[in-house]
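Shown here: the complex without one of its protein chains, the others still in place.
Naming follows writing order (A, B and C), and every chain is counted from residue 1.
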Amino acid sequence: MASGNDMTTHHQNEAPLLFEKSTPGTCAASLPRSDVPAVDRNAVIGADLLADAPPQLPEIGELDLVRHYTRLSHRCFSIDEHFYPLGSCTMKYNPRINERAAAMPGFAQVHPYQDESDVQGLLELLYRLRMDLAEVSGLAEVTLQPAAGAHGEMTGLMIINAYHRDRGQPRTKVLAPDSAHGTNPASCTICGKSYQQIASLKSGRIDVDALRQAVDDDTAALMITNPNTVGVYDEQIADIAEILHARGALLYLDGANLNAILGIARPGDFGVDVMHFNTHKTFATPHGGGGPGAGPVGVADHLRPFLPVPQVVRRDDGTFAWDEDRPKSIGKVRSFYGQIGVLVRAYTYVRALGGDGLLDVARKAVLNANYLAARIKGRYELPFPPPYAHEFVALPHFDEQDISNVDVAKRLLDFGMHPPTMSFPIAHCLMIEPTETESLASLDAFADALIAIADEAKDHPERIREAPHTTPIRRMDEVGANRKLNVRWRPE
Amino acid sequence: MASGNDMTTHHQNEAPLLFEKSTPGTCAASLPRSDVPAVDRNAVIGADLLADAPPQLPEIGELDLVRHYTRLSHRCFSIDEHFYPLGSCTMKYNPRINERAAAMPGFAQVHPYQDESDVQGLLELLYRLRMDLAEVSGLAEVTLQPAAGAHGEMTGLMIINAYHRDRGQPRTKVLAPDSAHGTNPASCTICGKSYQQIASLKSGRIDVDALRQAVDDDTAALMITNPNTVGVYDEQIADIAEILHARGALLYLDGANLNAILGIARPGDFGVDVMHFNTHKTFATPHGGGGPGAGPVGVADHLRPFLPVPQVVRRDDGTFAWDEDRPKSIGKVRSFYGQIGVLVRAYTYVRALGGDGLLDVARKAVLNANYLAARIKGRYELPFPPPYAHEFVALPHFDEQDISNVDVAKRLLDFGMHPPTMSFPIAHCLMIEPTETESLASLDAFADALIAIADEAKDHPERIREAPHTTPIRRMDEVGANRKLNVRWRPE
Amino acid sequence: MNYAQLNDQQIAAMLGAIGVRSIDDLFSVIPDAQRLKRPLNIPDGVSELEMLRDLRSLTDRNADCTELVCFLGAGAYDHFIPTVVDDLAGRGEFLTAYTPYQAEASQGSLQAFYEYQTMICQLTGMDVANASLYESASSAAEAVLLARGATRRNRVVVSLAVHPETRQVLDSYMSCLTLDLATVPMADGATDPSVLADAVNDDTAAVVVQSPTFFGCIERLADLARIAHDAGALLIVSVDPISCGLLKPPGDLGADLVVGEGQALGIPLGYGGPYLGFFAAKEKYLRKMPGRVVGMGADAEGRRGFCLALQTREQHIRRERATSNVCTNQGLMALRAAVYLAAMGKSGIAAVAAQCLDKAHYAAQRIAALDGYSLKFQAPFFKEFTVQTGRGVPAVLKNCRQKGILAGVPLGRWFENLADCFTVAVTEKRTRDEIDRLVDALDTA
Partner (left out) sequence: MNYAQLNDQQIAAMLGAIGVRSIDDLFSVIPDAQRLKRPLNIPDGVSELEMLRDLRSLTDRNADCTELVCFLGAGAYDHFIPTVVDDLAGRGEFLTAYTPYQAEASQGSLQAFYEYQTMICQLTGMDVANASLYESASSAAEAVLLARGATRRNRVVVSLAVHPETRQVLDSYMSCLTLDLATVPMADGATDPSVLADAVNDDTAAVVVQSPTFFGCIERLADLARIAHDAGALLIVSVDPISCGLLKPPGDLGADLVVGEGQALGIPLGYGGPYLGFFAAKEKYLRKMPGRVVGMGADAEGRRGFCLALQTREQHIRRERATSNVCTNQGLMALRAAVYLAAMGKSGIAAVAAQCLDKAHYAAQRIAALDGYSLKFQAPFFKEFTVQTGRGVPAVLKNCRQKGILAGVPLGRWFENLADCFTVAVTEKRTRDEIDRLVDALDTA
């Protein structure tokens, strides 16, 4: 702790590993003394199955444990402290009431195998959320089971797979535009589909001619994101649906960008057959440093038979239940019913905002993005023409000074702001999504910072190239870390 | 936020005032729409009593509010992150379970005027705590009403005052050693007593001869801290009690340092008539950036009639109640019953540790203090001879370099450690209380830091004089702030 | 449980470094006669799980206001508390910090208290405020002590319409001092100005009133201020901070010192504590104020910073000549109030106050229309009012309680002549349905 590095801030002191702090004999937890007889382990288990010694976990007292994680928490950027305009990630405010909701014992302390009669309130919540998501998407039915967006994609592709099989026409090919998120092709692979990329136009929209040529009788579906990942709403979407449907293929919507059209346009209304939601984007559930999220999937009427089981339903007598009776179902994609705690948060968000509130979300998300774009235009190249949806792509053109988008991103950290998404969906870009919950002051501060960096690129390019200067560590040598892999601690 | 100061860390960015962030029309809270008719205010209240406009409170959205306070929290040293060896303050670990206890609706959501039958569990808790504190102190009865240590002192002095009056011998003088905490004399004043200081010996103990001379028939009491604020247990205490009692005066114990003798020696057993407890020291309730604490007061048998009302009692039928029937009571020192939420925490602490655990607290608190003293001995002057109780006094003798104890304190901040108590109870000192909850690694790191500073005093004295270097602000100009007072924000 | 973190080898090494053989040796100075020779008679320590079970067995025997409908007031109110208040004020960094004596290590809490002081001023219409005192009653006592010092007078006049517990506390504080406490009766639930004018004389340091009064009535502070000031006395007002969302603040009506109970500002009922005593004053009393005050200034490099100001008033510097003995205050409660006020903001506090007004008047009208119930006083009221009934107060309240309703605070305990009365408080949290249920329960009592 008292490192030799005397001029660093206390927030920047080394954070030793748990293992380096371990003191044999200390423990942060305590258990009641056992009130039953101890069994003879050798007799009931057998020496060959018993461990020689307990696992070598670290041993830490409660205060040092609290200090450890408090200190680690201070070494994270977060929405709670920083502007966090990660494009395609919809890093909006995560309301505290949602956390309180999820922690209520009636939700958090329920066992998945309790009888339905014990969980009527929770089942009703899930049922309402299921119906609300169907309404938002304009689709016939929604499953809440998938664990995240990518898991939803996989579920959707399984449904598509089952649909084609059921029609006696198994199909192997799935298309997606080049701006597709990496999970789209990866999900294809996990579902045994071959993946084919479709070019985009200069305008960021899909090349419909290329699409028309690519679609054939072996095409299971097109996966599309709309508004797409360059922040453009592709108004060709209805035509695209028609092209696919004409050849018996389906339209899958990656719902990551749903925030931009809440209450304004519904995927089911513009021809989508299957889509996933990311509750951890659109519906304000926290990202948790990587997860958990939830990836409900909505489908049009003809795909309902294939949804996973069980489905939460309302019986005629007004009670709620899990329905397993769906003979053509793809089965289960995870154990139990889904990311319940995350879904409780999503429900709380949807109901707190209401229909009007969701519409307001889309309007302000789009306003904020377009305002930011307007503010930095001229200093950064905006390769696609406005208006944008909820996000947009910018290119730092400081090439003469040998400054990359990564340099700009790292420099933003010194301004106390999290960088945008990097190098996706086009090379060298910053993809910026401010979300609707940011104040004008935050937007302006971010625009000011980007402009200050553009200025700095002329006068002090090294400051940018060497950034960050103010984080707990300076720029991480990621190449080195990958070359000399160390993915777990071991005693010396 | 994006200040021009480009090289500062994100933790050190300016934290604008709430008022500077205010945006008319935004609000972090929401209320249900009113479901009753709106009254005609002018009719029911009258225009002369109605405000012309609502109070000019700031207007902030929920995300910006969360960011504001998250950021402010990052600008505080705390036990949860830092070693915090403030002498006489017993900054031990504040267990998280105590927070959970206090937040339980059965404690936190109870109205003080609910019928006793509605709060039997809470009354039993208070009763148990009352009895436990009596046991710890060896005194006959304890009141839980006072709000803090100083409030307990005042309560104790009121009791002493009532006692002497009741005996027909009102007395006006209260004595205390020069090492007494500032609240001791201040409490005398608030109780209309004249205060007289008694000298201490070189050993840190009270000068019993001086005491003997000072005690007269107008002496109401002596206030003493034992172990005292220089960290020395005054074994003359029984004699002192005798001297006082012989003249009809009483012995008041400032219980701030009770941590050092838990389960080892009890004030009631060494002659104390009245004492206060600081739950926020000994019993691990959090300091909260200044409070709240609680200052229960224990008294010997002859003082019981004067305790405040109401008292929590157990009736013969096993129920618990508030007893107001104490005709000689000093009355009430605050509204309702006391700092209930704090007392719930103290109860949880006492019961979780148990009698043995409390003894272990004292033993390790004293061990830690003596170990630290041993580690820095030779580099810092220790004006009083060991062994110490739970704390000790050290003097930085770097006078040749014009380095003060304040400089050392500020430099410690750069090591990520909170300084000890400053210039109390003797000039220029550091008063160091590590508490029993610190690990050996933390103690060693602190000793290493103090030694490193002693070294630095030779080589780089300016680093110390100009410290701190790494905190959100550099050294505060407190003189200037007091000269040009600004104790509230106003619009320009 | 045990929160120490040393193992046996470490202890042995530490004892070696100290140069003693055992921990006992470190206690050798304590004479045998002063020692406890047996274990403390406190049950053995328990694990976290057992502790939680014990606490649960206790809370199971309490009926709390999440299960009951609360119309109790009298100084403690069931107002709505936004979730963010718990979450933000509960952060460990705030919770486990000490008083911000080391400014550089405490900019966060100092700024929060500076903002708190400002918002208390904005609410009360006063010039300056401190960073908190224990609760309302002891704050009122501190105000009286200030007035005594400022005027060098020895008489204090208190309105009977001030909370009886506040008056009790004033009594205790005054009892040790050579201070006279006179109580003036009331007219129609508030201070009787003509009697007050007679009671105030040129040895009167202060007049202490509460608005809305203990009975819910709004005081005509301007009149009372005139009477006090005419005699050279200070007017001390204890105010419901929520009422300042709607009513003219005491500062605009001549109050010299404003104190009050901050519980309504985001602090749970908590069976009476910890609460928050706020304390605001006219500028000229700044240097006489009790308690901590945070000031804004600059650091060595000229950047904005905060530190404790005017510490020379305080006990740790001024000792027996300090303005007060207060040391530990209610920092975390002040922080809660600050987060609450910032969350509510100008429009929120006005909305809370408006709903309290509307709902209390709806309830009062409906109750007054019942057979056997009437409103005791005619003076304007804000969120609380006094009901008179011929049906027997204890029976009425008991009947309501059986229906899950805490209907009101009976006054007989403090006022023999009001034994047929109880006060009812209606916050913004109460719904029309709950009020209707109260009315029904009263009706059928």
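For this structure, a couple of remarks:
Assume contacts are C-beta pairs under 8 Å (C-beta built on N, C-alpha and C of every residue); 3 or more make two chains touch, one makes a residue touch a chain.
All of these numbers come straight from a predicted model, not from anything done at the bench.
The absent chain, not drawn in this view, touches the displayed chains A, B, C throughout the complex.
Of the candidate positions B:L18, B:V36, B:V66 or B:V299, contact with the hidden chain is made by B:V66. In the complete assembly, the contact with the undisplayed chain comes from A:L358, out of A:V142, A:L358 or A:A394. Interface residues of subunit C facing the missing partner chain: 48-49, 80, 82-83, 87, 91-92, 429. Seen across the whole complex, the unshown chain contacts subunit B at 23-26, 29-33, 61-64, 66, 70, 96-97, 99-100.
To be clear about the criterion, only the chains that are shown with their structure count from here on.
Pairs B-C and A-C differ in how many C-beta pairs touch across them, and the larger number is found at B-C. Between the CA-based centres of subunit A and subunit C the separation comes to 45 Å, rounded to the whole angstrom. Averaging C-alpha coordinates per chain places the centre of subunit B 19 Å away from that of subunit C.
Within subunit B, residues 26, 62, 66, 70-71, 74, 77-81, 93, 95, 413, 437-440, 471 each touch two or more of the remaining chains. In subunit C, the residues that touch at least two other chains are 1-6, 10, 46, 48, 84, 87, 92-93.
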